[in-house]
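Let's look at chain A:
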Amino acid sequence: MVNWITSVKSFRWWLVAIVVMMVLPFIVPPSFLRICIMANFMAIFAMSWDMMSGYTGYVSFGHPFLIGLAGYVSAMLSHQGGFQPPHIVLPLYVTMPLGIAAAVGGGMLFFLPSMRVRGPYFSLISLAFLMILSRIMIAAGAMTGGDRGLTSLPYLVTGAVNNYWLSTGIMFAVAIGLWLVARSDVGHVLKAIRMDEDVVESSGLSTYRFKRFAFILSAITAGIGGVFYTHYMGSISPAGAFDYIFLLNIIVSTVVGGMGTILGPIFGGYFITFFTESTRTLLEGAWRFMAYSLVALAIVYFRPGGFYGIVHDIAAWFRAKRRGGLQYDQVT
Partner candidate 1 sequence: MTRLLEVKGLTKRFGGVVAVNDLNFHVDDGEILGLMGPNGAGKTTAFNLIMGDYKPDAGQISFKGQDLGPLQTYERVKLGIARTYQIPRPYHDLPVIEDLRISTVPDSITRCLRGKKRNIEEVEQIGIGVGLKDRLMKYPHELSLGDLRRVELAKSIATDPKLIMLDEIFAGLTVHEINELTELLMEKKKAGLVFIVVSHDLKALAAVIDRAVVIQFGHLIAEGTYEEIAHDKKVKKAYFGM
Partner candidate 2 sequence: MAFLEVKDLEVYYGKACAISNVSFSIDEGKCVGIIGSNGAGKTTLLDSILGITNWRGEIIFNGNSLRKLPPREIVKRKVGYAPERGSIFPGMSVKDNLLVGAYLNRSNIDKNLANVFELFPRLEERQGQQADTLSGGERQMLALGRAFMLEPKLVMLDEPTLGLAPIVIGHISEAVKSLKKTGFTILIAEQNASFTIEHAEMIHILERGAITASGTAEELGKEEYIREAYFGT
């Protein structure tokens, strides 16, 4: 049997987190839960970005492409407005998987060939795809609602509490799934790719195979986040889905939490969402974004390892002190 099931110990922090999240709806008001819902989605997007960019070092500027594509496909197919050309309106349990499939398919078609090129080149291509999709979505107004996007989309569930349970459930499912992958040798190889791709090749591993896997996982996660988010909001528009600030949110959540960690982005997603929400009453519009961007900049500048890095360093220091040296299970 697989070892990870036997090692309940390594799940203990997950259990704590799940218990806290389960108690939350009974002790906090719905307005707080709504922030948690947004944080859950941000955490999903950040984990998706982390799976690809944080692990392999291929910095993607195109994740909103995947998220937006999934959201748009599901939105267009489930939209009940009478726009031209007439088409069949499908139920959500059909459109949402199709949306996810679109994110994976569209991503495979466009992003995978781009992963042949490294470093900033890849980032530029991914950004270009984002721009192209955004332009096309605006130009194809008949299908997509153009600049204004699509509104009054069907909801999956209604009410803050229900949506909270749903988004929390998805977030944990995605998180644990990705975490298991990241802990396995796959995660190990992906990190090695970030450090020196050529050497990984000369260890007899197809880096393309591993990058592709990371990418597909990332795209599925982005797709899941995209469709659920779209049908939570009940609307989708180019300004929301393809805005730079959205891209910034995703990247900063990951960087703040700690790149290449899966746990970090969850924390980062929560931190960023609560930071922006809590400043909402204090600061007006642009001031808030300004403050937010400056905080993000400061974190990237002073702590490129993110919070995970800080916590990790402190923990390692304490343990090393106690045991007088590093042990095997601590360095991985």
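What we mean here is this: contacts are C-beta pairs under 8 Å (C-beta built on N, C-alpha and C of every residue); 3 or more make two chains touch, one makes a residue touch a chain; residues count from 1.
These made the cut because all candidates are chains of the complex that A comes from, given by their letters.
All values reported here derive from a predicted model rather than from experimental measurement.
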Report task. Only one of these touches chain A in the complex, so go through 1 or 2 and give me its number. Result -> 1
Requested in this report: Using the touch rule from the top, collect the residues of chain A that touch candidate 1 in their complex.
Outcome: 2-4, 180-181, 183-186, 188-189, 191-192, 195-196, 198-207, 209-210, 213, 325-328, 331-332
